[in-house]
Structures are given as structure tokens and as C-alpha cells.
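Yeah, one chain of the complex is gone here, protein chain that is, but the others are all in their spots.
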Amino acid sequence: MSKVRVGVAGYGVIGLRLADGVALQGDMELVGVADVAPTLSVRALREKGMPYAFYTAAPEKHADLDAVGIPISGTLEDLVKNVDVMLDATSAGVGAKNKELYAKYGVKGIFQGGEKNSVADVFFHGYANYEKGLGVQFLKLTSCNTTGLIRAVDCLDRAVGVEKVAITIIRRVADPGDYHRGLTNALQIDKAPSHQALDLMTIMPHVEATGILVHTPVTHGHIITVVATPKKSVSPESVCELLSAHPRIRMVSIDEGFLGNASLFRYARDLGNPRGDMYEIAAWRDSVVMSGKDVMFAINIPQESVVIPENMDAVRACMRMQEGRIEATDLTNKYLGIGKWRIFY
Amino acid sequence: MSKVRVGVAGYGVIGLRLADGVALQGDMELVGVADVAPTLSVRALREKGMPYAFYTAAPEKHADLDAVGIPISGTLEDLVKNVDVMLDATSAGVGAKNKELYAKYGVKGIFQGGEKNSVADVFFHGYANYEKGLGVQFLKLTSCNTTGLIRAVDCLDRAVGVEKVAITIIRRVADPGDYHRGLTNALQIDKAPSHQALDLMTIMPHVEATGILVHTPVTHGHIITVVATPKKSVSPESVCELLSAHPRIRMVSIDEGFLGNASLFRYARDLGNPRGDMYEIAAWRDSVVMSGKDVMFAINIPQESVVIPENMDAVRACMRMQEGRIEATDLTNKYLGIGKWRIFY
Amino acid sequence: MSKVRVGVAGYGVIGLRLADGVALQGDMELVGVADVAPTLSVRALREKGMPYAFYTAAPEKHADLDAVGIPISGTLEDLVKNVDVMLDATSAGVGAKNKELYAKYGVKGIFQGGEKNSVADVFFHGYANYEKGLGVQFLKLTSCNTTGLIRAVDCLDRAVGVEKVAITIIRRVADPGDYHRGLTNALQIDKAPSHQALDLMTIMPHVEATGILVHTPVTHGHIITVVATPKKSVSPESVCELLSAHPRIRMVSIDEGFLGNASLFRYARDLGNPRGDMYEIAAWRDSVVMSGKDVMFAINIPQESVVIPENMDAVRACMRMQEGRIEATDLTNKYLGIGKWRIFY
Partner (left out) sequence: MSKVRVGVAGYGVIGLRLADGVALQGDMELVGVADVAPTLSVRALREKGMPYAFYTAAPEKHADLDAVGIPISGTLEDLVKNVDVMLDATSAGVGAKNKELYAKYGVKGIFQGGEKNSVADVFFHGYANYEKGLGVQFLKLTSCNTTGLIRAVDCLDRAVGVEKVAITIIRRVADPGDYHRGLTNALQIDKAPSHQALDLMTIMPHVEATGILVHTPVTHGHIITVVATPKKSVSPESVCELLSAHPRIRMVSIDEGFLGNASLFRYARDLGNPRGDMYEIAAWRDSVVMSGKDVMFAINIPQESVVIPENMDAVRACMRMQEGRIEATDLTNKYLGIGKWRIFY
């Protein structure tokens, strides 16, 4: 079977990781990436000798790219013509415009959490609603927090049923390297309920969700506390066991040395993971407590990389590469080296 | 009636605010403050011309104080002999030693949250269990987070009953000016349940409480999210109304410009409050949401000053200055200028 | 002699401190302050019972102010008509527009560092070039870093002559309470030379200056290191002596407990200074070292309040209240309680 041909629009924090992820899938071919300007990430691509073909999404700025020696393989339109699926990781709002181009050439389009839900036919999560994405032309992925959160909630829901969740998102406010946003010595609160709770309900309409989000001045990993009301009785031990069994959840503990989000970033660097990335969310064993019949626990969301696996799942769904969620997510996990397929660099 | 004579041991972040608080109470007299070394706060006292008499808690270090011109009124023992009550805000563990001195002279002792519970006869909160402190010799106050949290939970509990609470504490990690502790670009999680949840249950044994605490690298104000299960049905509006009516809770909203803990610090500075302090906790109107029958909301705890009012209440209780919690807390509020008695500087 | 009538446009971080500063000057009268919206600072003014009359600079937004109960004394134009001098602390660029209004009514205008130099006839510093401001209609003050830096350089220059300076500005990136700007876990460098070095040369054209500025994620006080080439031979001791004698420079040391910018903020709070402000810059005794014949040292700039005294000086200059710089700055210092006139709250 020939490989599915994939392009990536937007070579920023998410886009470059999507490109890396596609390049690792044995049954996909990365045709190229598109961006508009010689950003640091594009300059790094040049310094590495252009392992990925580069297409310009802003032909009128061609000269800026030429000036710093970025070889250009064509325009975004040229890229779109040559692929089966576009993973769109452009800035919020641009994806909606690019969609017209994807439609013109009958190419599938997968959008990220920053786009409006209306851009897509289905709001998608690899584990929670894979089947809804089968053969669909336009999918939208959940944002980083929602993606990680749904992994945990869906995992519990399939085992014991989840009636409702109340979440507190302790949000990192910037990525390492960001200068266009940041917060200094301040916590900032958003109006409740947080969009992540609302998004969870869109994907999992049988669960009631609400939550409060607080921004914090750090760059590594969100931490979310979840108060979940299960339908069947659970214990801290049984919840740990369920979460542990999920391929994209890593159980950790304070006693092992995982003191917070920064420990997880350091551990990923020590593992030799490219960029210090981690595809799995982490859940702290020693955070799991009961509140009456409800269970409360804390998870860590590695914001830069967490959505990559579910994006690969989305390619599989919209291209009908696999018909079932377990078959599809397993293959994604295998190629990305998640869980039992751990790759070491 | 003669004024109650009060001394303060430990002239640090809490101790100096206790001294200021006592000095404002019309029915108390601040006899003096005691510390061991010429810290910045003690040097500031000297620069201000010694408005408070200073006693040395470490006579062997007398020379260090002399060297920088701090006039010394005597030893800690001299201070203890001259007072009815000692407010002890020394470093954790020192209070337990000082207690022997207080016992020797039959003086009441009020300890802070850092001491072990065993140091005191009663674990005290002005609103939640004032009556338990009446005439007792040794009281221990709750820590800053617990003090603020109990204000809100006790307020709801008296109105509608509270069955259980699950809290997420987003903790500031240092005070402004601290160099002995801090965190850089990291969130740190503690083992659950947090001690604040356990402490709440000690004061309010009829409420089940659990919680997760995450340290964040900021210096102004903790933020706590509370998921509370009420015994009677509530709505966001009714919860806002209840919290608003509490003299030591200030309802704020994002629309007004209260974007987070730093806005509250700025507002207190703009009010002209000494040191930019705020005695009230804040609760965000636009954070109050329902999770099934549970209500969820966020409060802000100004860690440096929040415990001062309840300490004044504690003096009133142990000295039997007032017999009832409303009478006592009202008088504290009046002298500190809280709520309708707002003082402007 | 009747008091000089002063108005303040822009009631933000600088404007509200200018208002407080004017209110303290025995020979000036604060007629009122003007702003456009019910910001937190304006709401605090209301909560304090409107100690300052408030004028609206955006009559079309009158309703927003009404809605939250801010009593309005008139428009900015009404204020301008009633004063001798306007202190303009509006956002960068607005001052240039306001200037037309000031010109229309023949009112003096004093602008802050954010405005372009062309807005004013003279670029002003109370100690370095007071005489140039005498009777001039439009003055512009130096920004916070430049104001503090010039205090130190001018002080050395008058005593021993300064040939050149090379400065490194370690800049705080936001003020406490700021949410519109910030930096998270990053240092940011500006193109050299920094504007502060260029501004210093405008005020002190006989000194050659250059410098590099690095932004840091903190909110209290810039730290500047200065490498100065004196014309006469100096020693660390003689430099300390010269700086110590300046009324607006406070010599501190690490041994006393002044470990950095946060210690100075805490000390100002402990002194009881309103808002925890400090009008003086600090210079560290234990930072003063020789580099060949050059002297190197570090100063701290309290960014929120440092320019207030020089603004008062500017009123004195443009209104010819005093003819000489020492007479004028002394009177400012007296009313603000700087140096030997220390006020305690």
C-alpha cells in the first residue's frame, strides 16, 4: 500500500513537531512544510540542511527567505496539490482561510485547537471519538489541555463511567523561547467555566464538566487537578491502575523525584527525547485522593508535544487508514515510540 | 476598663503586621516587640525612630543590635513579664520553646500556623470557632491559606450547610523581599491531601475536606479553587450574595480589572493601605459556577496580612474581652478598618 | 504667595504618584487629575472618597465612569483652564496631542520619558540641568532609569569630572499589577546602545555614554552597573562618600541585608512608605570596585517612584519658583520627606 502523503502548514511550535511526527510514521510520507518567514525554526531547518522540503505560504515575501538562503520548493498551493492531507498548525484564524485551498483540491484538512469549531466537520480526539472522524474531510483537534485531560477522563469513563468533572487548570503562560507573551510575578484568572471544560463536553457530551483556569508564569507543562464523580465506586488504587494502563499516560510520583512540571521536562531531556519533548501526559500517584465518592487527582500536560499523537490519529481517521480506535492509536504509538514501543535516541 | 497588654515575639513578615494590628486596637496596648537580630525590618523600625519598644530575644547577640544603634528595652523575658498576652510569630519550632516562658509567667500565648498543633490547647479561627478559645491559655491560629479558606467555607456552612470540599491551592512560593526561598520557572506539587484540607477538618470537623497544593513562582496572594458540596440547593447568585455579606471577604470581578492576585496587590497599594496590605480575602464573582449540585469558585489569599484579624480575635477570645464571635470580630474589624469601617491613609 | 496650581493628566502608575507628590508640596495645589476610564486606580480613588477631583479626558466615555459611580468634576479642558502647569503622564504619544490644549490656554506642560523629545523645549533633570528649565513652557523628564542614573553620574561629574560611562541595565520588565506586559523565564536584550545612554548624553553632552540593556522577568527595581571613567583619580571609598552625600541616593550594603531589588521594596514597605515606594535610588557599597582608573558600581532604580522628585523640580523650574538647582531640589526633598527631611507615616 502506498503511503499517505501529508503536508504541514505553519512551522511553529506545533507545526514542526507535527512534521517530525509524520516523518516517524511508517505509513505516511511528509511531503513538505509551509511557512511565511525566516523564523528561528526555519533558520534551524536550513542549518540542518533542509531535511524537510519548504514551501512558502506568502510568495510575496519570497525575498526575505531568499535573503537568508532558505531553498523554496514551491508555494503552499503547490504543497496542497501534492498531498492527501494537510495538517494545519498556522496561527488562529489562518486555518479557516487555508481551508478554501484544501477544499479546492479536495484535500483533507486537520486543524488545531486555536481555530473555531466551525472550521471543521468533527471536533476530534483519537481515544474518545476516533470513529466520528472516519472519512471526514475536515477535522479539528482539541487544544493541548483538553487533549491531555480527555485522555484521563475518557480512560476512567470507559472503565467506571464518569458523571461530571470539575477541573482547575494551572496553565503555563508561554513556551520556552516565547517573547511575544508572558507574565511576570502574577497569577491571572479567566472567567469560568474554562473553554477546556466546554470542549470536553463537546467531545464527551454525556459528561458534565466545568472548571476554572489560572495562568502562571512558567513555561513547562500545565498542571490540571480533576475532581471526577464516577458512576461506579472507585478507590485511589483502582484509579491509579486504570490510568497506568493507558499508553499515553505515565504514572509518576513525588518520591521518585517528579516534584512538578519542571522535573518532567528534565526527565524527557535526560531520556534523550528530541527537544526534551514528551508525548505522554503524567499523572501523580501521590495526588490521588477521595472526596466522598468523588476522586481527585493531578495531571501534567506537556503543552508543546501532547497533541502530536492525536494528530497522527486524525490522519488515520480521515484517511480511513484504520477503522477502529485501538488499532489506530496503537499504530500511532508504535511509530512515535510511546509506551511499550519506546524509542531511544 | 484598662487595655489588654500585648507583646509580639518575632518581628518578621507576620510579627510586624501583628504589632501594627495591635497598635490599631483601641482596647489593646502594644507593650513591645522582640526579635534576635538587626534584620531589615528591625533596621526600618530604627529608621522610623522606634515607634515600638524593642526587646531582644537573644541577649547573647546584644552586640549586633548595639552595633547598628537599635535601642533595646530589655529581654524577651522582660517583655513577657509585662504583658497579658504574647502573640508569637517566631520561626516554626521556636514558639514551642517560648511557650515555657509564657507558662512561667502565666501569660496567654497565641501561636501561628507554622507551629505544631500540640503547642496549643485550641486550634482557633475567629469566625469558625471563637467560643472554643474563650479564656484558654494557649491558642494556635490557622495558616494563611486555611484562615482565608475557612472564612469562605464557614460563611457558606452557616447559611446552607457544607458537606464536603475539594480544594486546589495555587500557592505563592515566597513573599516580596524573600531571598531564602523561591522557585524559578517551575510548578511544584505536594503530596495530597494538602495540610490545609486537614486543618480545615480540625476546625470544622463536620465537613469532609481534601485537596491538592501546587507551588507557583509568584509572591503575591495564593489563589484557591473550591469545589463545595452544599447541603441545601444553591445558585452562583446566592453564593455570591452570601460571600459578599461577609465583612472579611471582598467580591471582585475580572470586568472591574481584577485580573489576578497582582491586581489585588496593586489595588491595595492604590488604596494607600500600609505596605499594600489587604486584610480581606477576595472572591471572584465570575469564577462561581455549578458542577451538578456542587458550587465551584476561586478566592485570593493575601498571605502576609490575612491572619492579622483572626489573631486580634484570638486575643479577644483568650482574654474574654468579648463573649461572642460576632461582637468580637466586629470590634476587630472596626479597629482594623475592615468593611464598613474602612480606614483611609 | 499664592500656590502654584497643578493638574495631572493620566492617572496610572506615574500619574497617581505625581498627584500624591504635588499634594505634599506646601507651595503647590493639586487641582485635579484626569483619565479616561474606570481603571483600578480610579476605582481606588472612589473607594477612598475622591481625595482628588477627577476630570474626564474622554467625555464620550462619561457613561462608563458614571456606571461605577465616579463623580466627575469636568473635562480635561476644564482642568487645563484652571491650572498653571499640567504634569502629563498619559500613555506615550497622547502627551503630544494634549500639548495643543496646553498651548491653547498658555499652560506649562511637563511630559514624561515615554514621549518623543520633540514634544518639549528642554529635556530636563532636576540636578543635572535645572537652570535650562527656568521659565520654559514645555519640559520633558528623563525616564526612570535615566533619571536615577543621571543622579549618580552627575554627582560624580560635579566632584571629579566624568569622561565616559559604559552601563549595563538589568531592567525589570513590568510593574507590580501589570498584566499587559511581562516575560516568563527569559532574558531579552535590546540593540545597543541603549536609549538611556543616548539620553544621558543629551542632558550631559560632555560625557560619552554607551550601554547594553537586558530585560529580566521581575517587577521591582532596575539594577544598573556603571563603569565610569573619572577625570580625577578616585577610590572606592571616595566614590562611596560622594554618592552618600547626595540627598536622593541611599547607600546600602549586602551585609545590612539589602540582597537585591526585592530587599529595597520590602524595606520601603517596612518603613511604612505609601505603596511601598522609595524616591531615592540605592547604591551598593560592596559593589564599588576599580577597573584600572575606572570605577564600577551598581545602583537600584525604583521605577514607579524615582521620577516623582525630578517632576516636582520641573514644576519649580518652569514656574521659576526657585532660580537655583540646590534651592529647588532641597525644597522638593523637604516636602517629599527625602533624606534629612524623612517623613514617617
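Note that the chains are named A, B and C in the order they appear, and that numbering of residues resets to 1 at the start of each chain.
We adopt the following convention: contacts are C-beta pairs under 8 Å (C-beta built on N, C-alpha and C of every residue); 3 or more make two chains touch, one makes a residue touch a chain.
Remember, it's a predicted structure, so these values are computed and weren't measured experimentally.
The omitted chain makes contact with just one of the residues A:Ile70, A:Val107 or A:Ala262: A:Ala262. Only one of C:Asn98, C:Asn261, C:Asn311 or C:Thr329 touches the absent chain when the whole complex is considered: C:Asn261.
Checked against the hidden chain, the listed residues C:Gly113, C:Gly148, C:Pro217 or C:Pro230 yield one contact partner: C:Pro217.
Summarising the interface, subunit B meets the missing chain with residues 173-174, 176-179, 181-186, 188, 217-219.
Even with one chain removed from view, subunit C keeps its contact list with that chain: residues 163-166, 168, 170, 172, 185-193, 208, 210-212, 214-221, 223, 225, 227, 229, 254, 259-262, 284, 286-292, 294, 296-298.
Taking the complete complex into account, residues 16, 39-41, 43-45, 47-49, 51, 68, 175-179, 184-185, 220, 256-260, 262-263, 265-267, 269-272, 274-276, 342, 344-345 of subunit A touch the chain not shown.
Heads up, the rule we're going with is that only the chains that are shown with their structure count from here on.
Centroid distances from subunit C, each centroid being the mean of CA atoms, peak for A.
Centre-to-centre separation of subunit A and subunit B, using mean CA positions: 42 Å. Centre-to-centre separation between subunit B and subunit C, using Cα means, comes to 35 Å.
Between subunit A and subunit C the centroid-to-centroid distance comes to 47 Å (mean Cα coordinates, whole Å).
The multi-chain contact residues of subunit B, meaning those touching 2 or more other chains, are 185, 220, 259-260, 262.
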